[in-house]
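Here the complex is missing a single protein chain, while all its other protein chains stay put.
Let's look at chain A:
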Amino acid sequence: MTPAAFHPLARLLHWLMAALILAMLFIGVNMVGDLSPRHPLLVELHKATGLALLVLVILRITLRLALPHPALPGDLPRLQRLAAGASHLLLYGLMLAMPLLGWAMLSAGGYPRPLQLPAIAPHDLQLYAVLRQAHGWAGYLLFATVLLHLGAALVHALVRRDGVLRSMWPGPLHRSE
């Protein structure tokens, strides 16, 4: 049976990760141009949060595959339906790719990794260059996709008024509808 809303655990994960991912994007883009004493603190925070997000996204993907989730409104045009599917795939892909790229890039750059994690790529300067740039560009793409996702959620809630945002709402759900 298709539920009207996401499972409470899925909603909790969604909003926790939303906050962490937005913070990570702002920290990441800020720290690379910063040379103040804040710089090393931001880098440490970025690595630790990235690792936490990797664990969370694996849990999240597992839940997404295991739990039933609400369907999109029946009257949604085909193109928007496709866009919703594609943008969610992209979001999941980027959420998984970002921490893995970060980990691989530290490995390829010959840098130590948090918690002494093993290297997942060989120490190679050219490979590092590819991964470092991929991490940066994937970050910009993730931010753009997050904006699109937020914009679409707000259109659903404020313009279409179709209950899509409500299905992911962090608070208790009203049963009146």
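Everything below uses one rule, namely that contacts are C-beta pairs under 8 Å (C-beta built on N, C-alpha and C of every residue); 3 or more make two chains touch, one makes a residue touch a chain; residues count from 1.
The working rule: contacts and distances are computed from a predicted model.
K.L.:
Just go with whichever of "Arsenite efflux ATP-binding protein ArsA", "Catalase-related peroxidase", "cellulase" or "Response regulator receiver domain-containing protein" UniProt uses as the name of the absent chain.
P.N.:
"Catalase-related peroxidase"
K.L.:
If I consider the whole complex, including the chain that's not displayed, which of A:Pro70, A:Gly93 or A:Gly109 touches that chain?
P.N.:
Touches the omitted chain: A:Gly109.
K.L.:
On chain A, what residues meet the omitted chain?
P.N.:
25-26, 29-30, 32-40, 43, 109-112, 116, 123-126, 128-130, 132-133, 143, 147, 150-151, 154-155, 158-163, 177
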